[in-house]
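Mind looking over this structure? Questions follow.
The other protein chains are all here in position, but one chain of the complex has been omitted.
Going by the order they are written in, the chains are A and B; count residues from 1 in each one.
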Amino acid sequence: MMGIFRRGILPMLLAAVALPAMAQERSITVASTTSTEQSGLFGHILPIFTRETGIAVRVVALGTGQALDVGRRGDADVVFVHDRAAEERFVAEGFGGPRRHVMFNDFVITGPASDPARIAGLGDTAEALRRIAAARAPFISRGDRSGTHAAELRLWQQAGVDPATGRGQWYREVGQGMGPALNTAAAQGAYILADRGTWLSFRNRQDQRILIEGDTRLFNQYGVMLVNAQRHPHVKAADGQRFIDWLLSAAGQAAIASYRINGEQLFFPNADKAEPVS
Amino acid sequence: MQDLASAFTTAFGLILSLDPAVLAIVALSLRVSLSALLLAALIGLPLGALLAVARFPGRGGVITLTNALMGLPPVVVGLLIYLLLSRSGPLGSFGLLFTPGAMILAQAVLITPILAALTRQVLEGMWEEYAEQLRSFGAGPWRAVPTLLWDGRFLLLTVLLAGFGRAAAEVGAVMVVGGNIEGFTRVMTTAIALETSKGDLPLALALGIVLMAIVLGVNALAQGVRSIAARWAG
Partner (left out) sequence: MQAPQSILPLCTEGLGFSAGGAEILSDVSLKITAGAPTLLIGANGAGKSVLLRLLHGLLKPSAGRVFWAMPTDHAARRQAMVFQRPVLLRRSVLANTLYPLMLAGVAQGERLARAEEALALVGLADRTADPARKLSVGQQQRLALARAAALQPELLFLDEPSASLDPAATRAVEEIVLTLAQRGTKIVMTTHDLAQARRLAGDMVFLHRGSVLEQAPAEAFFQQPASATARAFLRGELVW
């Protein structure tokens, strides 16, 4: 058997394994959200940071809850997410911090053009959700402990509706990222809460369109934290801090502001400014 | 229909343009899956051969177990490897999580039972034929293992291809342990999953077509080698 390895398979495998390793010398791992990765923001700003500092940034894109868990386990150096309550818990538990504001964008509610619950143009998100529940119109929930999922649950609470009563019927939890959830909503002609960034870069819209936007309740703040190097000694604290400092610097904030899809700005830098009242 | 047509057009475009980003993803896919195949073969082939020749109490149970492990859900393997390799896990100090090494390990774990179970099936018949003659030569089961592996080499090539196909097509485990990091751990399957999430179904399908073409190419190459060599060795 060893013969066949020597003669055929081994050289092939060695060639494959010996391909130039794609790892860069200096790198940090950032646990972030699908919205920042899939909207294309990281593809726009990270090369600028790497060019300036020589530090490669490896982004693992997950839901906010999972991304914070990755930070808790010490499997990332920096966490860059959007669920303020969960982030503050993360900092309070001593897993990292301090938490810094980086940027915001907003959520939108999209739905089928036919709009069976007749919510289009309502200025009040709570009223819109009450109408969807009353009409028992299909609504797709992320159901994955992501920042968007947390925001959606907060909105239902503010509307005074417990969507769990419609679970499995009109209220459908898919337990997946923003993109798959949007795919499902488009396929089922359902309503959904989406972050604007992912929505703008999403291609398979079919007859989905924005029905609710601009309500201050739909504000979506992103925060960044360094993972606690005292708890996890291998954390690349210096390079991680450098990334955070850059995000908050004029150069980083300008890079964020300059990212556009079809001329539309996706994220609004607000480093260390007060979060707009929601 | 339009999406399908556009997927094929995009696929051909991707192949013909030799887009460096796509090439890097293809190269990483091959590197990860072939390394996993080597690792799994080093364990699975001898193990399967040993199961074919050895007679010991509990052998039936071990065979049932390897057969069952063939159906191991990739995500479960991914989680297992994730927890092992996490900085908070027992093997955390190696810093392998979210690297190609973790992906190789996950795929190897996934396909080792496949290689072992299929190798056992393939070599069991050969052992029935060889057993008496080899014992006459003074070779016991242990010595028979390398003999059977060598004599079954052309049949085992098919077994290796099955393992490679499963490894290359797998998405759940490498997504969890690799993290789908652009330019570092993004392979064909996780790229397909990502483009699907972004709703770019034609691009996702095009990448799928490229993946199929690669797997097809590897199979054709291996079968070509096999048929030429089989003509020689009988």
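We adopt the following convention: a residue touches a chain if its C-beta (ideal position, glycine included) is under 8 Å from a C-beta of that chain, and two chains touch if they have at least 3 such contacts.
Note that the coordinates shown come from a computational prediction; the quantities given were computed from them, not determined experimentally.
Counted over the whole complex, the shown chains touched by the missing one are B. Mapped onto chain B, the interface with the missing chain covers residues 129-130, 132-133, 135-139, 143, 147, 150-152, 154, 232-234.
Just so it is clear, only the chains that are shown with their structure count from here on.
Taking the mean of the C-alpha atoms as each chain's centre, chain A and chain B sit 32 Å apart. If you check the complex, the residues on chain B that touch chain A are 24, 27-28, 30-31, 34-35, 37-38, 41, 45-46, 86-89, 92-93, 95, 97-100, 146, 149-150, 153, 160, 179-185, 194, 196-201, 225. Within the complex formed with chain B, the residues of chain A that make contact are 1-4, 8-10, 12-13, 16-17, 19, 22-23, 27, 29, 34, 38, 42-43, 56, 58-61, 72-75, 177-180, 182-183, 186, 201-205, 232, 234.
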